[in-house]
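I am attaching a structure below and will ask some questions about it afterwards.
The complex appears here minus one protein chain, its other protein chains still in place.
Right, chain A next:
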Amino acid sequence: MPLRLAALVRALSGAGAPGGAKAWRPLLQLLTEHFYDVEALRERWLQKRLRKVHQENRCFTSLEERYGPDIAGAAFVLKQGGAVKFQDQEWIRPNKHGRFSLEFLKFQNVPVEAVDASGCAINYHGLRSLLPLKELRSLWLRHCPHVDDWCLSRLHPLAGSLQELSLAGCPHISERGLACLHHLQSLCWLDISDLPAVSNPGLTRILVEEMLPSCQVLGADWTQGLRLGPEQQPRDTASPSPA
């Protein structure tokens, strides 16, 4: 009986198709309010999901001791599904089944130059594996669902080497996290486009450009969010201008 209840709750929580789960949500909420078992089960599922993210972000201490921080960091990124580029080498990516070759283990003293962790489940704890990469020049964190303002505050050890940073599409990054990017003095390219949690994208882009004067910032257009007056409406260039 409890197993059937667990299966029912799991099905209703939408472990399957998200579209179907939405229709069952009011029923699930009603059940949660009235039955302690359902509430306890759902709490347990929530904790399990959070623990799974933590599990994926464990760092490889044994690899770090044996091969050094660069190789451990590279292994971490490849395990998460991202891509790594060692200095003067090609990009190493896992294939569509998530497998990757272990030949990077022989790059003993070669530093990691670029990391593409786009779409990976990297979070605050996982970033610990990337911080010892002293020669990291380019870091791409596009569309990472767990990268938030806390993660950005942790990037300051990379200030000496990081030149390119992309944060496009991360749902939890806001202007408050972007404020601590001023530690990254070597940055020359920053992508902060498409950040849904930023309250005023145009103004934020201007403020970030002021904060990092030598950096090229890609973001929302500064006119976004502005109300243009009637004389400032964009004109059609084909029509003759008034004399």
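Just so it is clear, contacts are C-beta pairs under 8 Å (C-beta built on N, C-alpha and C of every residue); 3 or more make two chains touch, one makes a residue touch a chain; residues count from 1.
Heads up, the rule we're going with is that contacts and distances are computed from a predicted model.
**Q** Between "Cis-aconitate decarboxylase", "Autophagy-related protein 13", "FAD-dependent oxidoreductase domain-containing protein 1" or "GOLD domain-containing protein", which matches the UniProt record of the unshown chain?
**A** Answer from the record: the omitted chain is "FAD-dependent oxidoreductase domain-containing protein 1".
**Q** Under the stated touch rule, tell me which residues of chain A contact the chain that is not displayed.
**A** Residues 28-29, 32, 39, 42-43, 46-47, 50, 124, 149-150, 152-154, 156, 174-180, 182-183, 199-200, 203-204, 207-208, 210-211 of chain A touch the chain absent from view.
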